[in-house]
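This report refers to the structure that appears directly beneath it.
Only one protein chain is missing from this complex, and each of the others stays in its spot.
Showing chain A:
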Amino acid sequence: MSMHTSRYPGYDVLRKRDTPSWDEPTRKVIKERLATPSDPRFLDAVQWRALEALCACIVPQPIDRPRVPLAGMIDMRLHANAGDGFRYARLPPLREAWRIGLAALDEESKGRHELPFASIEPAAQNALLKHMQHGELASGAWQGMDPQLFFTHRVLPDICGAYYSHPLAWNDIGFGGPANPRGYVRMYYDRRDPWEAVEAKPGKERQALKENRRVR
């Protein structure tokens, strides 16, 4: 879990929902995203547990705010079978890659610690993922899929891409969010429109918090 204090304390992009920065199609799309179920439609209970644990390692979310339902977002995508429009010839299609990958993660974990991935210590989880990232896993459970490719071309982009499509993550990085029809006016260095997040400069956190509550 992450202990960073936000650089944009008190900023909530959702406060702009009813302002001229959001149009109707955007409101609809974001509403659906916020309603992502936190139980699986596509994965079974075992795969789901592994995915939740994996997501928590890849994106250790701040503890002082609600969590982005990452596993649910990935599961919805698998349910819809929404591919990228291309894949590396050495990787199987989206659903198959995830099915094999999650099972193999559990197998690798059991081989080392006699427990599935979700049940081992965070340090051990991270160590295992580093092995995957550096191409140091090779058990038969991968069924010929390259674990390193799976990590770099499925795990990281799928999970991190889903995370930064969520308003809670936009708050953390001070992104302005949807911006139609109002757009932006102040384009110069160090200039912000009144409907953009205020960055907390050192020693000015309280002031930023106060101003961010008015941002809409």
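Annotations
Everything below uses one rule, namely that contacts are C-beta pairs under 8 Å (C-beta built on N, C-alpha and C of every residue); 3 or more make two chains touch, one makes a residue touch a chain; residues count from 1.
The rule is short, and it goes like this: contacts and distances are computed from a predicted model.
Missing chain, UniProt protein name: "GMC family oxidoreductase", from among "Putative ABC transport system ATP-binding protein", "Succinate dehydrogenase", "Amino acid ABC transporter permease" or "GMC family oxidoreductase".
When the full complex is taken into account, the listed residue touching the unshown chain is A:C57, out of A:L14, A:C57 or A:L209.
Within the full complex, the residue among A:D75, A:D172 or A:E211 touching the omitted chain is A:D172. Across the interface with the omitted chain, chain A contributes residues 2, 4, 7, 22-26, 28-30, 33, 57-60, 82-90, 93, 126, 129, 133, 152, 156-157, 160-165, 169-170, 172-192, 196-197, 199.
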